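One structure is given here, and the rest of the page talks about it.
Excluded from the complex is one protein chain; the other protein chains are retained at their positions.
And now, chain A:
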Amino acid sequence: MNATEQTLRITGGRLFDGQGELRDNPGLLIRGGLVAGVGDAAARADSEYDATGCVVAPGFVDLCCNLREPGNGQKGNIASETRAAAHGGFTTVCASPETSPVNDSSAVTHLIREAASSRGAVRVLPIGAITRGLQGELLSDMAGLKAAGCVAVGNGSRGVINARTLRRCMAYAQTFGLTVMFSPENQALAADGYAHDGQVATRLGLLGIPEVAETAAVMEMLLLAEETGVRLHLSQLSCARSVEMLAQARQRGIAVTADVAMHQLVFTDQALAGFDSRFHVRPPLRSETDRRALVAGVREGVIDAIVSQHQPHDSAAKQAPLAASEPGLSSIESVLSLGLELVQRGELDLSRLLEALSSGPASVVERRAAIAEGMPADLCVFECEGQWLPSAQTLLSEGRHGPVLDRSLPGRMKLTLVAGGVAWSDAG
């Protein structure tokens, strides 16, 4: 991260400053890692960046990202995955506690933060494990995790054993003002499933995860959050009914936010029709009705954030029959592009997409993502129309199993700045 007194001016193109609509870029001046001026056209700068034909937006914030460090070097590491994040326009990623060892102690949190500050291309905000070892049974040292720099606590993609433990987790987290992040799934109902329990699973004989595995958990979590008063963030929703319950909870005044993975907004269980293990994800891709409701949830602001749910794997983890493969997509580099396809199809506004990728998620972790005077110069510049070809050669992540491969996508990333320093540039 470059924090010299060198100045850079970005001119041309359109600007999204974190809220409202896009407008013509009045010229940005960056000095000392900060946005020194917006619309200060006259001031002299050491260098210029011409963003004509591009969109300039706050750097994206990912609430759900697996960096695989410590412990899973064969799948990825902080250096490789933050580079991939920067390539995707992300300037801040929240690191999932599902590492090895699990991030359930301040020592592991420090390890992640040190690795991120020495080798990371973007900012890394660790999420602590809410239960020890993510086992869903014993409370972790949440106060210690917070002091070490965890921005929230959660159980990764794993469930919590029972409602009593969940209730105590929430009450304890609330004591320290910690946000709890849960991917809602009732483990007994999900059982051994790995696909949406619908027509595709029935035809292909796949073990299904019924919608009620999610909706029952959402309801339980909402009731417990209301009772304990904790700030609840529901992560990676997949069902139409969950969006409905979320909206109702908001109306009741429950402090709840939510996110959805980009692939849930784009794909359905039809992606599994050829037994394609790449699309083995958890929660599973569901029906077209669910997909539409999730997009509507983002459009209407019921869902605050879109996440990558980036889960890079080594090829052996994915080169297996569907049931034997590990869940997850290497997705962080194509989040924007898939979102732009939704914009092109008229399902989502560009400004709403960018909000759900930047200021929306930032506010969940009590941060701000905006291009405004005095803010850190975390931003990205991309061409909406410009195409790029995701492939094993162009993806920077160690995981080569992107949701789209060898088909060109809109949204070519030109430049990603973190604190004014170049985190990624197409100029090399």
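FYI, contacts are C-beta pairs under 8 Å (C-beta built on N, C-alpha and C of every residue); 3 or more make two chains touch, one makes a residue touch a chain; residues count from 1.
Just so we're on the same page, contacts and distances are computed from a predicted model.
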- request: Look at the options "Multiple sugar transport system permease protein", "Polysulphide reductase", "Aspartate carbamoyltransferase" or "Thiosulfate oxidation carrier protein SoxY" and return the one that UniProt uses as the protein name of the missing chain.
  value: "Aspartate carbamoyltransferase"
- prompt: Given the contact definition stated above, which residue among A:161, A:316, A:372 or A:392 touches the chain not shown here?
  reply: A:316
- prompt: Which is it among A:28, A:189 or A:206 that touches the chain not included here?
  reply: A:206
Query: So which of A:79, A:271 or A:296 would be touching the chain we can't see?
result: A:271
Message: Contact with the hidden chain only, please: which chain A residues?
response: 197-199, 201-208, 210, 270-271, 273-279, 316, 319-324
